[in-house]
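First the structure, in the form of structure tokens, and then the observations on it.
One chain of protein is taken out of this complex; the other chains stay put.
Let's look at subunit A:
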Amino acid sequence: MSMRSVLRDSVPTTAARTTSATAADGPASRRPAIGIDVEDLDIYYGDVHAVRGITLAIQAQSVTSIIGPSGCGKSTFLRSLNRMHEVAPGARVEGTVRVDGRDLYAPGVDPVLVRREIGMVFQRPNPFPTMSIKDNVLAGVRLNGTRLKKDEADTIAERSLRGANLWDEVKDRLNRPGAGLSGGQQQRLCIARAIAVEPQVLLMDEPCSALDPISTSAIEDLIGQLKDEYTIVIVTHNMQQAARVSDETAFFNLAGVGEPGQLIESGPTTKIFSNPDNPSTEAYITGRFG
């Protein structure tokens, strides 16, 4: 199937990786911009209809934040964007998601190849406990079967850790266990791990919810830098954070108790936060409910 080959072709080879390692230092990146078009997406867990009728265009090389009350399907929606949703038993999706024009759910699309291009950072830091800091960063590259020479490995590890604002803190203990870092450092380690495979899109599910203000601001700065290269979608419960980091904002809400979550409104962050069209958006943002 052609979709599949397109996806496969754009997985960066080792050679591409090494060249972009140097190219990434410049401000202008030659990476293709990838936008995501979601059309009429319904997401289910077995019989549970979790999310209904989402239509949303996610801009390339920008930060889109998803806000909404607990249980409205933000994580579920995010996970459907790199086919992590189907990891849950009985989970399925209806509707279309196009990443740069390629249908994510077309038959024959290999989720493994999709996930190499669309990375994810989870709410709770989850470094691999058996691996050192350096091995954690290189995990994505190594586990995908690429054999790295020592200097290649060092380059990728340093670039990714610098990218995640963690290098200075860990450069002297790269071979110590990753689980020995603080929570905020672990989360940045997970970000480094995600960007080490050079995805085009980075999905972040409440990446700062377990972090102190300093680590949070480190990660927010990082998001600001990363958006030059990556398309970023971030779920957050922190309104200020959404206002600070994102260009676009999408507000999700539940239609009612036991009803699936829906997209209420989306648009430029400045507009959503200053004069939203929908009264419930305003109510949520100003903290009058949810």
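The rule is short, and it goes like this: contacts are C-beta pairs under 8 Å (C-beta built on N, C-alpha and C of every residue); 3 or more make two chains touch, one makes a residue touch a chain; residues count from 1.
We adopt the following convention: contacts and distances are computed from a predicted model.
The complex includes a chain that is not drawn, and of the options "Acetyl-coenzyme A carboxylase carboxyl transferase subunit beta", "Respiratory nitrate reductase subunit gamma", "Phosphate transport system permease protein PstA" or "Acyl-CoA dehydrogenase fadE12" the UniProt name matching it is "Phosphate transport system permease protein PstA".
For the chain missing from the display, the contacting residue among A:A194, A:I234, A:L254 or A:I285 is A:A194, taking the whole complex into account. In the complete assembly, the contact with the undisplayed chain comes from A:L143, out of A:V48, A:L143 or A:A255. When the full complex is taken into account, the listed residue touching the unshown chain is A:G119, out of A:G35, A:G73, A:G119 or A:G163.
As for the chain not pictured, it touches subunit A at residues 82, 84, 87, 89, 112-117, 119-120, 122, 124, 126-130, 139-140, 142-145, 176-177, 179-180, 190, 193-194, 197.
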